[in-house]
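Omission of a single protein chain aside, the complex is shown with its protein chains in their original locations.
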Amino acid sequence: MIIQILLLSGLVIFSILAILLKDLLKAALSLAVASLFLGIIFFRLDAPYAGVFEISVVAGLITVLFALTVALTRKDSEVKEARLTRLAFPLFFVIFLIIDGLVMKSLLQQVPALPAGPETGSFGEVLWKSRTFDLVAQLGVILAGVLAVLALFRKKEEDKDE
Amino acid sequence: MAFSFIFIPLLLAACLPLIGKFSKKLIPDVLTNAALAFLLFNSILLIKPVLSRGSFFENINWFGENINLQIALDGFNLFMLFTISLVSLCITLFSIDYLKHYGHQANFYALLLVMVAGMNGLVLVIDLFSVYLFLEVAAVASYALVAFGLGSEELEASFKYLMLSVVASAFILLSITVIFGLTGSLSFQAVARGLQDLNAGLAVGVCLAFFIMGFGLKAALVPFHAWLPDAHPSAPAPISAMLSGLLIKVSGVYALFRIVYSVIGMTPALSRVLMAMGAISIVVAALLALGQNDIKRMLAYSSISQVGYIILGLAIGTPLGIAGGLFHLFNHAVAKGLLFLNSGSIQHITGTRNLNELGGLGKKVPITAGTNLIGALSIAGVPPLAGFWSKLIIIIALVQAKHFGYALVAVLASILTLWYYLLIQRKAFFGPLNERWQKIKEAPFWMTTANIILALLCLLVGIFFTPVFNTWITPAADALARGVQQVLMWGI
Amino acid sequence: MSNLWFLYLFFSALLIFTGIYCLLTMRNLIKLFIAVEVISKGVSLAIIATGAVKHSILLAQTLAITYIVVEVSLVATALALIINIYKKNKSLDIRLLSKLKG
Partner (left out) sequence: MMATTLLWPIIFPAVVAIVLFLIPARIKLVREVLAVLSSIILLYLGFALFSLKNLILKADWLGTGIYFDLRLYQFSAFILLALAGFLFLITLYSVIKMYDHPRIREYYGYVFLAAAFSNGAVLANNFILLIFFWEALLITTYALITLGLKPTSHRTAVKSLIIGGLCDFSMIMGIGLIWASTGTLTMDAVHLEPHGLAAAAFILMMIGAIGKAGAMPFHTWIPDAALDAPVTFMAFMPASFEKLLGIYLLARISLDFFELKVGSPMAMVLLIIGAVTIVLAVFMALIQKDFKKLLSFHAISQVGYMILGIGTAIPIGIAGGVFHMINHAMYKTGLFLSAGSVEHRAGTTELKKLGGLAREMPWTAFGFSVCALAISGVWPLNGFVSKEMVFHGALETGYPIFAIAAWVGAIFTFASFLKAGHSVFFGPRSTEVPKTRESEWPIVLPILILAILCITFGVYNKLPLENFIQPVIAGQAEPGQHLDFTAGALNLFTPVAGVSMLCLLMALGLHFYGWKRGGKKAYLASEPIHHLPVLHQLYDLSEARFFDIYEQGVKFLAWLSKIMFKCIDRPIDFIYEKIFVVIGQFFTGLFQKAHNGQYANYLAWTIGGLIAVVWVILQLLP
């Protein structure tokens, strides 16, 4: 349990770092570390496939994409953030932490839930058999993403209005 | 075969970029229009089984093995499918000539088809998580389409739209997760049954608030509307028509009310919240529309206002109110589609959308002027056009349910609506001809054709509204009005 | 509902708060999108945790994986947008994106 809470705290801390760090590359990297923590939490929650996906895709692929973007937009792209933002963050964070804690504590035993039966079958069966529709939708999302990138990076010379 | 509504556009979208390599224009045009025409035809064919059987499931077999690819059809989602197919067909017809401005037909059509597939999927699915997924399918395609022109305004609008949408869908998914936690399942039927057994008012209330925020942002309810007046005008005209005419209704209104009515169950408190939000949207957006100089921006604000009417009607909770809301949804889809396409025509003809630069176009482009007038009057609720009936039914339903204040708001705002539409009509089409537009010509064939079809729809639905109402609206309204029972009845 | 669930929801809410705080106050486009990623981490944490306490972890895994796929697609689109905006504006400041107003 303690380990789990430590991991969760690590996740939150690195996420906060990803937001507060001035250097975008470092921010992207700490986001990757946060993903790593999340992946480990997934493993420990008996969700190995999700953990693998989280680590490989989010910590890997998405970080690479971020790094690429940062590299492409590096030149004189310094954006001055308001200083107050970073200074005020701990204050707000603590306030929200307290509110969040209080709310969750008050919800304990308050929210009824239906008992769940034990699951049968394997991960593959669940994915392929009972969530087949998600695969169709995934294909759709991937297609949309690919087409979106194609559309956004299409060659300009054909555009008549430019 | 209801699955064709998802698979045909998806498959075609996957093929189109390849086809586009060797045929730049003709084949993508033909294929896309043919596919959507087929879907329209299909949706009309489906009305008979739905009317006779009420609602039913459809499954797919994979080499004899029953995989869990299941969708349900009832009056409500068939009505949405019909609206989507009808309006998107007109939009692609319009695009045949309009896309000369942008090029890359294949890519454009592929994105558009993915969006259609996303909307169709969202309408057909029977579990909460799939709702979220297809919402994202349509949304990702729409981000790209809004930015399709790649100008700085388009990119700005698209980025803001994306960033606000992402927050909304995160909350939707969070809410779905909590419901999953409460009931242990995701399918509409199981969740509906579970929530009935469960007395979890608090948690469900918070979930509902998240849903209202998430889907409300998709539907552009005030105060979640800020992305819409940026995104809809910036997109190419057919996409504006698509977004305003369909996407906000499918991913906002349909999803919200399907969940509220059929899964969670409508309560008087919820009805009050939604009606208040609808009324606020109507008034605020109508006032904002009055101050615009850009035709499309004015139309975009008008969309917010009209979605307010739809939500006001649907949220009353009486069968008549639901019918009015759905009828207004259909009429607004047709008329706003028409108006945005028309604004595309105006931009095509003159190169500007600024109302102050236009003037007197009516003499030069009578068809565009005429169709624009019909669309505007229909939305403003002028008899005998379609929009009059739907607004009237909403107002009657409000009075019937003794919501006199809201009825008053609805009535007064429709005067505002008429006002700003007449503003467009006067500034763009009436009055003396601006010297700059001496040499303009009427829009090309397919653009005018699409406009005329939609204008005729506004007119004919208004005149023969009884058959339309009885065939499409009544079954849909019945399906919603039965509430949770509707979902529990599926498959029986 | 199991008490463990609320622990996970507590952390998930923290992540979402952090993300929204960043979205509200920061100006760099890439930073904003990192914030979106943080929010989505909160959501996927909630999904898996719910599955774990409901003993339907297999279902939750599929949902989480699907969600990650959606995320990738979104990231690709958003980053393509950001690069295009950078090409146009030569800057990543969100405040410059306020030409559309009124």
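Think of it as A, B and C in the order they're written, each chain with its own count starting at 1.
By definition in this document, a contact is a pair of C-beta atoms (placed from the backbone, for glycine too) under 8 Å apart; a residue touches a chain by one contact, two chains touch by 3 or more.
None of these values were measured; they are calculated from a predicted model.
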Worksheet item: Among the chains included here, which ones are touched by the excluded chain in the whole complex?
Response: B, C
Worksheet item: Touching the left-out chain: which of B:131, B:259, B:320 or B:428?
Response: B:320
Fill in: Candidate in contact with the missing chain, chosen from B:16, B:382 or B:457
B:382
Worksheet entry | From B:60, B:367, B:396 or B:459, residue that would touch the chain that is not displayed | B:396
Worksheet item: Which listed residue (B:114, B:213 or B:369) would be found touching the missing chain in the intact complex?
Response: B:213
Worksheet item: In the whole complex, what residues of chain B lie against the chain that is missing from view?
Response: 159-160, 163-164, 167-168, 171, 201-202, 205-206, 208-210, 212-213, 216-217, 223-224, 226-227, 229-230, 269-270, 272-273, 277, 284, 287-288, 290-291, 320, 377, 382-384, 388, 392, 395-396, 398-400, 402, 404, 407-408, 411-412, 414-416, 418-419, 422, 426, 430-431, 466, 469-470, 474
Practice prompt. Extract the touching residues of chain C with respect to the undisplayed chain.
Written response: 20, 23-25, 32, 94-95, 97-102
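The rule we apply is simple: only the chains that are shown with their structure count from here on.
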Response to the item:
A count of C-beta pairs in contact puts on top the pair A-C
Response to the item:
Rounded to the nearest Å, the gap between Cα centres of chain B and chain C is 26
Practice prompt. List the centre-to-centre spacing of chain A and chain B in whole Å, with centres computed as mean CA coordinates.
Written response: 30
Response to the item:
Per the C-alpha means, the centres of chain A and chain C lie apart by a whole-Å value of 5
Response to the item:
Where chain C touches two or more other chains at once, the residues are 1, 33, 51, 54, 56, 59-60, 63, 66, 70, 73-74, 77, 81-82, 84
Response to the item:
Multi-chain touching residues of chain B, meaning two or more other chains, are 129, 133, 136, 140, 143-144, 147, 150-151, 181-182, 184
Response to the item:
Listed in rising order, the residues of chain C that touch chain B in the complex are 1, 5, 12, 16, 20, 23, 29, 32-33, 36, 39-40, 42-43, 46-47, 50-51, 53-54, 56, 59-60, 63, 66-67, 70, 73-74, 77-78, 81-82, 84-85, 88-89, 97-100, 102
Worksheet item: Within the complex, which stretch of chain A touches chain B?
Response: 107, 110-117, 128-134, 136-141, 143-145, 147-148, 150-152, 154, 156, 158-162
Worksheet entry | In the complex with chain A, residue positions of chain B that touch it | 6-7, 10, 13-14, 17, 67-70, 100-104, 107-108, 110-111, 114-115, 117-118, 121, 125, 127, 129-130, 133-134, 136-137, 140-141, 143-145, 147-151, 181-184, 194, 197-200, 202-203
